[in-house]
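The complex appears here minus one protein chain, its other protein chains still in place.
Labels A, B and C are assigned to the chains in the order they are written; within every chain, residues are numbered from 1.
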Amino acid sequence: MALAGASGYAGGEILRLLLGHPRYAAGELTIGALTAGGNAGTQLGDHHPNLLPLSDRVLEETTPEVLAGHDVVFLALPHGASGPIADALPPATLVIDCGADFRLADADEWEHYYGGRHAGTWPYGLPEIPGNRDVLAGASRIAVPGCYPTVSILSLLPALAAGVVEPHVGVVGVSGTSGAGRSPKVDLLASEVMGSARAYGVGGVHRHTPEISQALSAAAGNEVSVSFTPVLAPMSRGILATCTARTTASGEEIRAVYEKAYADEHFIHLLPVGKLPATSSVLGSNAVQLAVTVDERAHTMVAVGAMDNLTKGTGGAAVQSMNLALGWDEAEGLTTVGVAP
Amino acid sequence: MALAGASGYAGGEILRLLLGHPRYAAGELTIGALTAGGNAGTQLGDHHPNLLPLSDRVLEETTPEVLAGHDVVFLALPHGASGPIADALPPATLVIDCGADFRLADADEWEHYYGGRHAGTWPYGLPEIPGNRDVLAGASRIAVPGCYPTVSILSLLPALAAGVVEPHVGVVGVSGTSGAGRSPKVDLLASEVMGSARAYGVGGVHRHTPEISQALSAAAGNEVSVSFTPVLAPMSRGILATCTARTTASGEEIRAVYEKAYADEHFIHLLPVGKLPATSSVLGSNAVQLAVTVDERAHTMVAVGAMDNLTKGTGGAAVQSMNLALGWDEAEGLTTVGVAP
Amino acid sequence: MALAGASGYAGGEILRLLLGHPRYAAGELTIGALTAGGNAGTQLGDHHPNLLPLSDRVLEETTPEVLAGHDVVFLALPHGASGPIADALPPATLVIDCGADFRLADADEWEHYYGGRHAGTWPYGLPEIPGNRDVLAGASRIAVPGCYPTVSILSLLPALAAGVVEPHVGVVGVSGTSGAGRSPKVDLLASEVMGSARAYGVGGVHRHTPEISQALSAAAGNEVSVSFTPVLAPMSRGILATCTARTTASGEEIRAVYEKAYADEHFIHLLPVGKLPATSSVLGSNAVQLAVTVDERAHTMVAVGAMDNLTKGTGGAAVQSMNLALGWDEAEGLTTVGVAP
Partner (left out) sequence: MALAGASGYAGGEILRLLLGHPRYAAGELTIGALTAGGNAGTQLGDHHPNLLPLSDRVLEETTPEVLAGHDVVFLALPHGASGPIADALPPATLVIDCGADFRLADADEWEHYYGGRHAGTWPYGLPEIPGNRDVLAGASRIAVPGCYPTVSILSLLPALAAGVVEPHVGVVGVSGTSGAGRSPKVDLLASEVMGSARAYGVGGVHRHTPEISQALSAAAGNEVSVSFTPVLAPMSRGILATCTARTTASGEEIRAVYEKAYADEHFIHLLPVGKLPATSSVLGSNAVQLAVTVDERAHTMVAVGAMDNLTKGTGGAAVQSMNLALGWDEAEGLTTVGVAP
């Protein structure tokens, strides 16, 4: 495989997972070209000192030529950069894009939220959406979902698909900072972030909003409006999504819906009644931990999901998608065991 | 003044603020008996090494006799403990209770959420609720609001009072750990909390829910249902409350409502359009920073408030209430300047 | 295998690593009895929600009877508790003790630092000490080193063994909180720890001091005095040890000593000149990252080592020791890849 964008957090997470993939140990999966933009020419160890076995690998310039000749290409690039690269790669190459370029079906929505021209729509790398595994098996182009959308969709989809909540949902996603990437910005400095929670992208303007709405509307069979507020918390990894929707159903009814929906999902763990998720429980793991309850006074379903934004939220989803596309066991190289405390 | 519960976080915050109160420097306000339960007999410096000027003060046993004889008595005790103490203090003593005992008007609600017998209802120490200052001026018994209620009420009240949002509100409050108090519990250990966000009290069961509803319903003139979800974030201080309610009003209309409501409030700072609050901006300060906007796609008002749970959320509110009750300037000894970064 | 002390952090880490051990996947290594003291009767998921595959396992009471009948027994118990348990287990059982009971050779030292009676001395589970692998291969009793000693010894041993520094060393170990265990104590609460660094056990009184001295003295062939100061930092995992010793050697000479000493060590990574270690780089990994330099003005060698206190510092060392004792590849189930950021 090759990886474009190896010096960023998403790229590093993909490499971390591939280094632990049994097919890598077996020699069936090799780590080929690693590329970067401004960091081309530096060593991987300059950026990811945690990836010891690859420390000395030199990053090449991101070009289609460098990436071509690999069976699998991961793209972990800024939004808007994947389209031209993908166009230049052979159709048979499995291209897995961690950016937003190919996630939205509606070109107007894409242009409204991202600017520039819509590049197209690829199969959406969230296998836990009913029906998606069939699409992903054998696909040669896959769009990895955004991190907030993954946990929000998984937390809300069963209730909307079953029609047991109103199609107006609220999501407050509390996220660690790695989701904001590695470009140096004052407001992401440790001094600014530690000891502080702050909201950003308030009022429906965050780019993940239409992506959440798209998947939930498809599942519900009608338009689902989404009020999404992201909150930055002082931690590196993890998203805790508090998802609400008005309902007349009871807690038992709704829990039964979720139990049925996720009974066979390896990476989705519906917690026992009375337990609530914490992001520390899924650190470095591909699992989503989920609790669902009903506030019967406020006639509101509250579903809370915890996920590692870099693993199941990005790099793990990319590997899970690769496994499916190549016909391997979907869980290879991925774990449901988190690193805690 | 005297303070019962001096070894806890709320007690320590009250003392921190009183040490900086100009009336303390002027000798008009003296720090008398400091009491504790299990920590009686220890020194204040064992618990609050930050309060250097009082390090050597020995904590006495919390009894009405020790507290009597002071003009002002702060109670920072576990819920349910304030009632008997308060009963034994002279009616003319200004008693300011940081616990929940006297916050709720509805005895059934109190008993449902706290258990035990309702102790009564005292004037509610949130001066920014219209009309409350008149009640607090000269009061001899004051119930300091809960931390989540303070920021939630202040974030939502203007819109509900003006009738511009539906009376079903959602609040996701992201809080630091000091709000959970100082009793040693495994799930509050640093190892468990750092690097992790987790929900607790999900589904309308948190005790602050009826308190939020009570104040908002009074302001709205009709029952306001509240879906409240608290989230624990890895920081010591601060609450960021994301508050939502469906609306047909525009952002400008709603902003005008808030501008009018808070134009003269010293401690409430409506941020300029485009700015969003962070808890670090109010650390140690009595200010609430607030942003309000409308997601016009989701027909939802989003109001986000940031506050220091120990200052404006507890100890600052106690001092502000004391100032009002004694006829002093409400802001004495309190600041709108936070300690950042 | 069986594990005593499964509800604590060391026990949890051993289980996390075993769940990822290839012999576990292959069915050659099974996870048998999991025991606890006060937590007997609860489920593992109550304590380690990150260990999803074992969530439903019920913890049994820690007794020799429950542990007997397993080929391998890990003890992750409070200091002083391992001796009686180990005595009651068959001599052929591989017993790996994560406590301090069998680490020190000198009974007086043990009694001075730990109180109570010295239980004995077992092979020391730090394979990177020259000669230790031979002792550990086939051993049936192994004492896992303390966390501070592991990183301190590895950072200093080559220089002392080579005689290029004076036998008076200083170690300042900056540690995360998980090393202090999971018993709820006020000074380990998140509210106390976050945003704060504090020293503890200052002045040579920390129990790891004689353990560091024992290993370094053995390597140096003469008594090495150790000034050790532990510092608690606001992070869950990781130790960064700054180790100093006066020297007349140059940086190049000393670096050559370390390069030679660790050339073949899989888990010890001497960083390139100019790079310095960070604990985030080894989170969850069994690697130690090490930088060594000489301050030629102050005639002082400065060696800085970073390690995950729960992995290489405890659970990883236990698994590495097990692998060696059982004749497996020492690195099985362990990684040099950290989870970062």
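Convention: contacts are C-beta pairs under 8 Å (C-beta built on N, C-alpha and C of every residue); 3 or more make two chains touch, one makes a residue touch a chain.
Keep in mind it's a predicted model, so treat the numbers as computed, not measured.
Trainee: Among B:36, B:104 or B:282, choose the residue that contacts the chain missing from this document, as touch is defined above.
Mentor: Of these options, the touching residue for the absent chain is B:282.
Trainee: Would you indicate which residue among C:182, C:208 or C:237 is in contact with the undisplayed chain?
Mentor: Counting the whole complex, the residue in contact with the absent chain is C:237.
Trainee: Touching the hidden chain in the full complex, which residues of subunit C are there? Just list them.
Mentor: For subunit C, the residues touching the absent chain are 168, 170, 172, 174, 176, 191-192, 194-200, 202-204, 209, 225-227, 229, 231, 233-240, 242, 244, 246, 251, 276-281, 283, 291, 293-300, 302, 304, 306, 340-341.
Trainee: Residues of subunit B in contact with the chain that isn't shown?
Mentor: Answer for subunit B: residues 9, 12, 16, 19-20, 45, 48-53, 178, 194-195, 236-237, 269, 271-272, 275, 277-278, 280-285, 287, 289, 335-341 touch the chain left out.
Trainee: What residues on subunit A make contact with the chain left out of this view?
Mentor: So the residues of subunit A touching the unseen chain are 9, 176-178, 180, 182, 184-186, 188-195, 234-236.
The criterion applied here is as follows: only the chains that are shown with their structure count from here on.
Trainee: Angle of the rotation mapping subunit A onto its copy subunit C, from a C-alpha fit, rounded to a multiple of 5 degrees, please.
Mentor: Angle of rotation between the two copies: 180 degrees.
Trainee: Please identify the chain lying most centrally, where each chain is represented by the average of its Cα atoms.
Mentor: If one averages C-alpha positions chain by chain, the most central is A.
Trainee: So, what's the distance in Å between the C-alpha centres of subunit B and subunit A?
Mentor: Centre-to-centre distance between subunit A and subunit B: 37 Å.
Trainee: At least two other chains touched by the same residue of subunit A: list those residues.
Mentor: 194-195, 236-237, 277-278, 280-281, 283, 340-341 - these are the residues of subunit A that touch more than one other chain.
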